[in-house]
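Heads up, this is only part of the complex; the chains shown haven't been moved.
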Amino acid sequence: MDTGDAAWVMVSAALVLFMTPGLALFYGGMDRTKNVLNMLMMNFWCLLIVPVVWVVVGYSLSGQNPADFDNKFLGSLDFIGLKGMGIGGEDGGALLITMVFLGMFAVITPALISGAVADRMKFSAWAIFVPVWLLLVFVPVFKWVYGGWLGSRGSQDFAGGTAIHVNAGIAALAMVLVIGKRKGWPQEGHPPHNMPMVMLGTGILWFGWFGFNAGSALGASGTAIQAFLNTFVAAAAAGLAWAVTEKLRDGHFTNLGAASGIVAGLVAITPGAGFVSGMSPLYIGLIAGVVCCFAVGLKTKFGYDDALDVVGVHMVGGLVGSLLIGFFSSPDYFGTENKAGLFEGGGLGLLGEQALANGATLIYSFVVTTLIALALKHTIGIRVDDETEQNGLDLAEHAETAYHGTN
Amino acid sequence: MKLITTIIKPFKLDDVKAALKDAGVQGITVTEVQGFGRQAGHTEVYRGTEYTIDFVPKVKLEVLADDADADRIIGVIVETARTGKIGDGKVWVTDAGHIVRIRTGELDSDAI
């Protein structure tokens, strides 16, 4: 493996790993003092269980080993325990570091869901949910999109807009529909307990997202550079759009608006990061910022308690970005195997494929996630009791308190 | 002996403390509190959702004083803490007996 490519993929993998603690802080800061450790632990749990499941069986089933490229729905069991994979081959470890890089995505995808179920999900249920959902939802959808039936039809997803954000976002919706609303929601609400923590998390997320998107080029290539540039511009544009929308609508530029917009822009540019160029990332960011700013209001309208807006930011942002590929995809730079979008001289074909890929993901993920949630609900239970919810999950679920003052 | 309690605006703390010191008060105990009263709270909007925060940050001061000094001290507080805007706060007095200085065991007037 070329050393420059190896260096870039390793750095990118490290950056994506760092995103999960960043996400934990982003969510944890928005949460209340009494639940922040539960939020952190839901995210750290993904950091503990997913890598193990991934190297043992998840990677193999995800069908990302070239030997499984013919499969269209699932990988195989040929690579459980990384059988036969090493750095000694002639690829010098390229396959192995790709496996690790993808493993980082496997970590953060279920972690995204934690923001929706905040403040009321039993940790034991979460502990089981994560590996089960990983194998039953993340792994197949990932295969479909990358080298599977959706991808081969012609839909595009550079770094995981469909496979990760739409997938996690719709799963979050399924979860909150089964789990139900937090007590008192939406009459009462609770402002973020620690906004600087939210902003720190945002900074880490943006920083790490350069690895997420530009690392997905799997080398330090021109495509990586374009993805890097797009990640920079789209995040800023979306943050700007969200902040300005709020200023016009509510009267103030807010930190949470800036942070939310940045994340929405990062989500929206993810699917197209390596397929669009020029000012397209600017437009994608601006659109995503405005759309997501309004989308987070849907939960009160429709009455699903998506506590920290996983649906409004990740599902909607992912959909927006993924569909916009149908307009902005520019095959010039990225090779003709990629279709052109409507604005780049292509027809509606790509848009149709994008719609199909996302539609299939939405349906499959929603159905299977609902079934997992129901199974948990009717066996070990999925929701803490009222007293735990009132007093906070940190103490009851983890026997820990976030802040100890008088000592 | 008297315990004078007052709720004031936080930014007045330094002024009131200085004025009390000038008035001969040798000790104060201060607590951060949240006040609810005529002074309206405020609204914070997070991601488009409005949260009404009814409470306003205030500071509570407690001053133990000789009966003879109480009125004067109240006067100093009222004068210094006043901005004339809603939310300036209150002062009140309660009777306090058996004041002991822990360090020395001194009592009442000697203990404050």
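Order of writing sets the labels: A and B. Residues in every chain begin at 1.
Basically, a residue touches a chain if its C-beta (ideal position, glycine included) is under 8 Å from a C-beta of that chain, and two chains touch if they have at least 3 such contacts.
Computed from a prediction, not measured in an experiment: that's the story for all the values here.
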| item | value |
| --- | --- |
| Total copies per chain kind in the whole complex, with one of each drawn here | A x3, B x3 |
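Just so it is clear, only the chains that are shown with their structure count from here on.
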| item | value |
| --- | --- |
| Rounded Å distance between chain A and chain B, as computed from the means of their C-alpha atoms | 50 |
| Sites on chain B touched by chain A in the complex | 44-49, 51, 53 |
| Chain B contact footprint on chain A (complex, rising order) | 186, 189-192, 246, 249-250, 252, 254, 256-257, 260, 293-294, 296-297, 300, 309 |
